[in-house]
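Removed: one protein chain of the complex. Kept in place: all other protein chains.
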Amino acid sequence: MIAAFTAVVRKDLMLEARGGQSTTALVALSLLVLVVLVFAFDPGGGEQGRAAAAGALWVALVFSGMLGATRAIAAEHENGCIRALLLSPLDRAALYAAKLGAAFIFMALAEAAAIVLMVLFFNLQFDVRTMRLVPAVMLGALGFAALATLLAGISSRVRGGDLILPLLAVPMFVPALIAGVKASAMALGGAPLAELATWIKVLVAFDVMFVAAGYLLFEYVALEE
Amino acid sequence: MSAAPIEARALGKSYGISPVLRDVTFNVEAGQSVAIVGANGAGKSTLIRLLAGLAAPSAGAALLFGEPSRALAPALRRRLGLLSHQSMLYPNLTARENLEFFATLYEVENPEAAAREWLERVALGAAAGTRVRGFSRGTEQRLALARALIGRPDVLMLDEPFAALDAEGAAMTAALIREAMARGCAVLASAHSANTLADIGFAVHVLSRGRLVPAEYPGSPQGMVRPAAVRQVS
Partner (left out) sequence: MNGRAIRIGLGVLVLALMLAALYMVFVVVPTEADQGIVQRIFYFHVPCAWVAFASFALVAVAGIFYLWLGDQVWDDMGYAAAEVGTIFCGLVLITGSIWAKPIWGAWWTWDSRLTTTLILFLLYCGYLMLRSMAGDSEQGARFGAVVGIVAAIDVPIVIVSVRLWRTIHPAVLVTRQGGHGLEDPRMVATLLVALAAFTALFIWILCLRFVTLRMRTRLRTLAGSLAMAELADQP
């Protein structure tokens, strides 16, 4: 099944490279969100500015993540390809893992871009503090990808589903959001990684639970009709 | 005696209170071919979806190799090929990439070689590097047929296989179906008219408003079924 899993991830990456526009859309949305929040908060420097920057980064993550998940699953419904995937011998859990992997890769790329934009817009520096953001952001992206891949499987099959995805994903993501924003704000304030440990642990726990839940439950979501 | 590759047992389906299929019973053995013929809305596509395991029956059983089609093990799913209304091909991948991808999913020995071989067989060798998005309906259908057959299935289901094809495409499709039958594949196809399918040796069952009906029934399409090719539903 490794071959099939790799094939699906490769297929998603190929489609993306072929003008899938998902990564572009995610980066564009992150950019817009950050711009809006700069105007909304008019952050100065210092601790308040850093807190605003951390918050803005995670708002961008949530919104671009939802867009990415919706598009990823919509691409499979075009021409009924999702049906072909379900008819094939491909293990449902492997399909989930592949979709999650692809979603995470796109989100990670978009978040890297968002971090760069955040540094620019909020007048921060590209230094070790920015580096210390990366673990929290990557864990958050993984957790959100796990959550959104599972929920998008549901929302894509329900009429009016484009409301369902944010309505369910946002409250479920709150623990990771809290932990991520706190860890990011502390990192930007110069705290060493050791001090972020509690929040990182929450993020890891979140990721483990949701990847496992998605892996086990996806087969109930992926049935036709 | 092992189970028939395709079996419908008192199969029924209703959506809410709208009934679509009722008490459909028949089977298709290895090497046999059955055509389900009926007007629009008779339930042909629903029947195929139930047998392929894409929907759950409301009554009765849809069995593939003796197992409920809805909960098929991966090893059995590998032996099923489906051609449906939707092409189930990725528009932004090329013809070759689509076939290689599905060949990998169906655990084909050498996906690249198999893709090349099947592209030749459906006369799409020249279009191998073209994205499916640019294909005409008929060309797409030929590629979809290749996708259905590349895994060398033991059960082949075709939902209106001749619908969008020109004479050349139809001849190619007929040849490939005959070849699959010769290989021992059980073939089930649906169509509006039985002529083309009866010509290549299909047994014809008529579906009218969700039920299989005897072919001489007054309601069946006139002049579309050749009495010699018809078998009574038992």
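For clarity, chains are labelled A and B in written order, and residue numbers in each chain start from 1.
Basically, a residue touches a chain if its C-beta (ideal position, glycine included) is under 8 Å from a C-beta of that chain, and two chains touch if they have at least 3 such contacts.
Note that the structure is a prediction, hence the values are computed from the model and not measured.
For the options A:F5, A:W58, A:F122 or A:F206, the residue in contact with the chain missing from this view is A:F206. Taking the complete complex into account, A:I154 is the one of A:L13, A:A28, A:I154 or A:L193 that touches the chain left out. The missing chain lies against chain A, touching residues 147, 150-151, 154, 157-161, 163-164, 167-168, 170-172, 174-176, 178-179, 182, 198-199, 202, 205-206, 209-210, 213, 217, 220-221, 223, 225. The omitted chain makes contact with chain B at the following residues, 12, 14, 16-19, 22-23, 56, 58-59, 209-211, 219.
Just so we're on the same page, only the chains that are shown with their structure count from here on.
Note: centroid distance chain A to chain B, computed from Cα atoms, is 39 Å.
On the side of chain A, the complex with chain B involves touching residues 3-4, 7-8, 11, 14-15, 18-20, 78-81, 83-91, 223-225.
Contact residues of chain B toward chain A in the complex are 49, 52-56, 70, 74-75, 77-78, 80, 82, 84, 86-93, 97, 101-102, 104-107, 131, 147.
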